[in-house]
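Only one protein chain is missing from this complex, and each of the others stays in its spot.
Read from first to last, the chains carry the letters A and B; within each, the first residue is number 1.
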Amino acid sequence: MTPEPVKPKLKLAVYWGAACGGCCVSVLDTHEKLLDIVAAADPVFWPIAMDIKYKDVENMPDQSIDLTLFNGAIRNSENKHMAELLRKKSKILVAYGACAYMGGIPGLANFFSKSEIFNRAYLETESTNNPEKTVPVHEFAVPEGTIEIPRMFNDVLPLNLVVDVDYYIPGCPPQSERLIEVFSLVASGAELPPKGSVVGANDKTNCDECKRKKSDNKLVKKFYRPWEIQDDKETCFIEQGVICMGPATRSGCGVRCVEGNSPCRGCYGPPPGASDPGAKMMAAIGTMIDANKPEEIDEIIESIVDPAGLFYRFSLPGSILGRKVL
Amino acid sequence: MKQISIDPITRLEGHGKIEIFVNDDGEVENAYFQVPELRGFEKFCEGRPVEELPSIVTKICGVCPGCHHMASGKAVDAVFGADPPPTAKKIRELFYMAHFVHSHIAHFYALAAPDFVVGPTANPAERNILGVISKVGLQIGSEVIKQRRIAQEIQALIGGHQTHVIMNTPGGVKKGITDEQRDDIVTKAEGFVEFSKFSIQLFKDVVLGNKDYVELILNGPYSLVLHSMGLVDGNNKVNFYDGKVRVVDTKGKELYKYGPDQYLDYVEERVEPWTYLKFPYLKKIGWKGFIDGQESGVYHATPLSRLNAADGMATPVAQQEYDFMYKTLGGKPVHATLAMHWARLIELIYSAEHCLELAKDPDITGKDLRAPLGKIVGEGVGIVEAQRGTLTHHYWTDDRGMVRKVNLIVGTTNNHAAICMSIKKAAQGLIKKGTEITEGTLNMIEMAFRAYDPCFSCATHSLPGQMKMLLNIRDHQGNIISSFERK
Partner (left out) sequence: MNFSPTIVAFLCNWCAYTGADLAGTSRLHYAPNIRIIRIMCSGRIEPTFILKAFKEGADGVLICGCHPGDCHYQEGNYKCLRRFKLLEKFIAQMGIEKERLRLEWISASEGKQFAELVNEMTKTILQIGPSKVKKTLEVEPVK
């Protein structure tokens, strides 16, 4: 799908907040198609690949970047500063990947406080030797002068809580083929979907595209941890008693994890019409529990070991509650 | 005192910045390499079912997720007291060799080659993969993209997901390999072996055939005399997936050799207030400061340290190249930081050869993928070699297998002190009284951290060829008195 640019090349930026680099890898995993992207666009800022510095971005005229793919969550002051800066400098700002969209895996930190995280990392870990109880600080005077590191925030935030976001591309990371589709659309100059849309994904749930055999009987008498069963590799996970987030997850990834015999964990976020994937999954699970007596229900609930961490694996900051109450 | 900031450091995975202090004599007083972020995996994994951790910890890094998945998988096996069957271990290792192939190819061609093929002080507009291609030809560039793509495809096939792999389950793997898939992998692995041999030949022609580069490697401001760490198998040969951790001292003599469960007796971490990343060092020696040498507790965990710590390579062509490198550089151990690039290519050959060996192994298409699980032991350590260094995952769970505590020592973390020292040494060696700071100078400082492969960059032409850098020289009040920009 080679775009045919009739206007000057688009200026493209790819930047990361609290990220792992996987979304940048997904851009590179377009492999030979990256040639097409580069034919239509000039990357102007991409720290993993290019030596453009923050000062250079500050010097760019406002709105001069045509498309910015911002991946990673907002965890500290630098992430927020760059989100605000790139919003100013970009025509289209896309929340790229699960972290920017709903907080992603770093969002699991919202089950804890910042001090709990610091204590574990710098004081309690078994390999750490720190009797002075030193912890990293925002500004520190060394003999030669003062040096700074960004201030870590108390909460992990999705991108849209700090800046206005034009589009969301879900996934951990987004499938490279979907990126090519979205990019081709932008490069072609065609009319774009309404602002705030989720693009680069489909409109149904993963169950729709899953190749496993499904029946209408989804009643479960007990939920199993994946290793407690011998997966027959053919039947729907839920029908085998293993919770799979497929019913509450937007499709578009090709259901790759289930192809690998692993139940879906929801990285593509909620399906259309549902803002909170975990709440929808809890509603569905409630329906599946095959018991009416309170004691029997309790026993089945007991077999769901980590509801919050499972249903909100990728979306805790973007969920209704947003974080654990401290 | 003048303060020079490089922010952000680019062409590595993750965020980083460098602060260089130049005193009034024009000499570098000190340099700090700061890691400006913390996400908190060691805390937020608590409360999760331990079997979910292999898929959660891949998100520590999207470039080497396979490494975390393997270390985690092994730790989870230990939590369950399970020993995966031979087929499962071989499938994991086969995946892992493809993972190393992709990463080492990408690092060499996109990060290392421009500095050597084009030149460390060459025109920055040409000092990138495009410049490399113009020197060596477009065919090679296409081959680099293709080999990397093939390695990614093998990872997706075996790992279940091309980036954030999901294949491990307690006691084994979730999916087997069919005969057709195996035949396909054999062909592809043969391609890897040829390409890796070609890559090291390229290195020899372009780098070793140029006496200025040899001088740079041997006598440039890039050597740190450090203890070396790496995993070795039962024959003391380099192994990425399994074995014991071996540490040799600055003279190459074995200091320690230990199994994963004993790592806490040998490695400790230090906290500094000016960076979020901790500094591991050898516990029995202790922390003596940011110094190198036999008396220091600082060690490095890199391709070079792995080769130093081992007695050899487990595959024939890699072994030949191992002998040749040490012969050329004057014996073991080698302390020249830039030799890490060479060591990385030797590892590339080993990964390719071992990938082929495993693909041809009759067990690889076996059906026994999971060991039966017994009572939950409740604690487990998994250690592997990541491309960037020895990687340790340590989990504690309750008797239901719910995570109580996590401790991680990650690949590049091992090298945090060494990178700081390498940068300081390079800056001190290159910026002296009266030095005119050019872009070449700045690039040569960057080469100090790039050797450690803090990440891989785009292995393609999407680089515009410019290494932009802004150098602000401030007076003691922080006012900018002079600005130098490399566009």
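Throughout what follows, contacts are C-beta pairs under 8 Å (C-beta built on N, C-alpha and C of every residue); 3 or more make two chains touch, one makes a residue touch a chain.
Here the structure is a predicted model, which means the values were calculated and not measured.
Across the whole complex, the hidden chain's contacts among the shown chains comprise A. Contact with the chain not shown here comes from a single listed residue; of A:55, A:81 or A:256, that residue is A:81.
Of A:137, A:229 or A:326, it is A:326 that touches the chain left out of the display. If you put the hidden chain back, the residue from A:92, A:135 or A:162 that touches it is A:162. By the touch criterion stated above, the residues of chain A touching the omitted chain are 77, 80-81, 84, 110-111, 151, 153-155, 157, 161-162, 274-276, 278-280, 282-283, 285-287, 289, 291-292, 294, 297-298, 301, 304, 306-309, 311, 317, 319-326.
One rule holds in what follows: only the chains that are shown with their structure count from here on.
Residues of chain A that touch chain B in their complex: 16, 18-26, 28-29, 31-32, 34-35, 37-38, 42-43, 46-56, 75-76, 78, 104-106, 108-109, 111-112, 116-118, 120-122, 125-130, 134-137, 140, 142-145, 147, 149-150, 152, 172-173, 225-227, 231, 233, 256-257, 259-262, 265, 305-306, 309-310, 313.
Across the complex, chain B meets chain A through its residues 1, 3, 6-8, 10-15, 19, 21, 23, 29-30, 32, 34-40, 42-49, 51-52, 55-56, 59-63, 65, 80, 145, 148-149, 152, 156, 159-164, 166-167, 169-171, 174-175, 263-264, 267-276, 278, 280, 283, 287, 373, 394, 400-402, 405, 407, 409, 455, 457-464, 466-470.
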